[in-house]
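Missing here is one protein chain; the remaining ones are kept as they sit in the complex.
Right, chain A next:
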Amino acid sequence: MAEIKLLGVSLSPFTHRVEWALKTKGVEYELIVEDTKNKSPLLLESNPIHKKIPVLIHNGKPICESMVIIEYIDETFEGPSILPKDPYERAIARFWAKFLDDKCLPTMGKALLGEGEEQEKAKEECVELLKILDNELKHKKFFGGDQIGFADIAANALAFWMGIIEEASGVIWVTSEKFPNYCAWRENYNNCSQVKEYLPSRDELFTHFQSRFHSAAAPK
């Protein structure tokens, strides 16, 4: 039987992406929980370049970078396809995944968790990015169309984690008045059957971020 190990942290959206992909394909794996403040020799050996999680180790061979891992999982294992088959559709899925992962996520992270001028600037940039996402989602339920796809998984942190962080901060500015399609997508994503059962504990995440804000704000 193939040996599959995943080095990661369940509360991290990057690890979650890979867990979702493995579970979607029905692949059994062993999650090795990493302490990111005290990285294991296995992690440092498996990802010497970035020294980051997640790392998938398949039959002793490491694969790094969550979206690269997902493409590997899609190509290696049977089960529902994560990327479409048509080359043009694949290019579109990869485009949105990259935009969401490289641009939207870090900017929103700064907008919610940053401070001072950097936070203000990030918030302004975020509004523009959300307008783009809102427009893209005008005529479809998910970035992948009717079903969750590659780009939706790249946006997992935006859908689940960022909403929780916002609530924990006590300042909600991503509203359905301003971004109706984006908020509808977020709602659909968090509640759809392919994702819901694999999401980490909302309460655990909320508590973690709430203590970070030192805020007594109750969830709305």
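Everything below uses one rule, namely that a residue touches a chain if its C-beta (ideal position, glycine included) is under 8 Å from a C-beta of that chain, and two chains touch if they have at least 3 such contacts; residues count from 1.
The definition used in the following text is that contacts and distances are computed from a predicted model.
The chain absent from the displayed complex carries the UniProt protein name "glutathione transferase", chosen from "glutathione transferase", "Histidine-containing phosphotransfer protein", "Programmed cell death 2 like" or "Exosome complex component RRP40".
The chain that is not drawn here is touched, among residues A:Y29, A:F99, A:F160 or A:W185, by A:F99.
In the complete complex, the residue from A:E19, A:E34 or A:E71 that touches the missing chain is A:E71. Against the chain not displayed here, chain A makes contact via residues 49, 58, 61, 63-65, 68-69, 71-72, 75-76, 87-88, 90-91, 94-95, 98-99, 132.
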